[in-house]
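For this view, one protein chain was removed and the others were kept in their places.
What follows is chain A.
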C-alpha cells in the first residue's frame, strides 16, 4: 500500500490520512482529561501514544473508538467526521487492556463474532477465521475455550478478533502491560510483524518508552492531557521538544541554571557559577530566564580524576556514589559538587573499563555541547 502511494504522488494528501484528530478535548466534571489534541495519521502507519498513567491516553483512544463523545473538537476517519457514528458503526478493531474476550465462546467463535455481526456468510466466516488464526500463529487452537489458553495465546486471539474484519484502524490500549517482560517483548515484535504484513493503520497506547521506540513509525508523547511532541522515534529520542519529553524517554540528567547567551542554535547557560555551552532546543528560551540543560546518560564520558577527556567541550569533576552492574552496561551515579551537588547518571558500555570506578572514587566527566539540550523552565 505504502509503495503504491509513493509511486503516485498525485494523490490528494487528505486521501492518505486515515485518522485526523482536530482540537479534541474531553472534560469529566472538573478533570480536563484531554486538552485540545490535534494530529493527523497517514494510512498504514504505526503510531504510539506514549505518556505516564493518567495522561489521557485511554480517553483519547475511547473517543476514537466511539465509546465516549469528545466535549470539544472533531475526529475524522478517512476524511469523514465520526462524532455522530456509534462505535458499532465504525470499522475500528480494538485490543483492550484486559483483552475483553468473550468467555462463553471458543477462540474461533470470538474471532468469528465481528464477521457474524457483519452478516458474512458461514463459509466465508470459516475461511477467514482460519486465516486470521494462522496469521497470529494459533492454527489448530480454534476450538479451545478462552480459559484454556495461556496469556500470550489470549493476546493473539484478541488481535485476530480485532483484525479479522479488515478494519480501517487498529487500536491497542496497553494490551501488553500485564505480561511478563520476555513475553511482552516477543508480543511487541509480533504486533510489528502483523501490522507490517497487513499494512493496517494502528494506534498503540503505552507508558513503556522502550515499547514506543521499538514498535512505532511515529510517537506522540502526552502529559496532563496535552500532546507534548509528535515525531519519529529517533527524533523523539534525539531531539525532544521539551524537558518533559527529554525526561520521559531515555535516562536524562538535568542541570538547572539560567540562560546567559543565545547565538543561533547555541545556548550558553550559567549553572552554579559555571558557564556551560549547549544546544538551544526550545523556541521560548530568552536571555536571563531560568532553564534546564538535559544530557543523556549515554552521552557522558567518565575518566579518572587526572585523566583526559579530549575533544569534549564541557568537563567537570565528580565523586562516584554508586556503581550498578546491569550486564550489558554499568550505570554510575556521580555527584557533581561544581554543579550544585547534582546527581548525574552515566552509562558505560565499554566492556574493558567495566567496574573501573567504585563508590568514593574521584572522577572527571564530560560531554559535547551539542549533546546538552537546553529547555526553558
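Note that contacts are C-beta pairs under 8 Å (C-beta built on N, C-alpha and C of every residue); 3 or more make two chains touch, one makes a residue touch a chain; residues count from 1.
The rule is simple: contacts and distances are computed from a predicted model.
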Which of "Acetyl-CoA acetyltransferase", "ABC transporter permease", "NADH-quinone oxidoreductase subunit I" or "sn-glycerol-3-phosphate import ATP-binding protein UgpC" is the UniProt protein name of the chain not shown? "ABC transporter permease"
Candidates A:69, A:118 or A:289 - the one touching the absent chain: A:118
Hidden-chain contact residue, picked from the options A:128, A:161, A:296 or A:345: A:161
Absent chain, residues of chain A that touch it: 65-67, 86-88, 91-94, 96, 98, 100-104, 113-114, 117-118, 161-162, 165
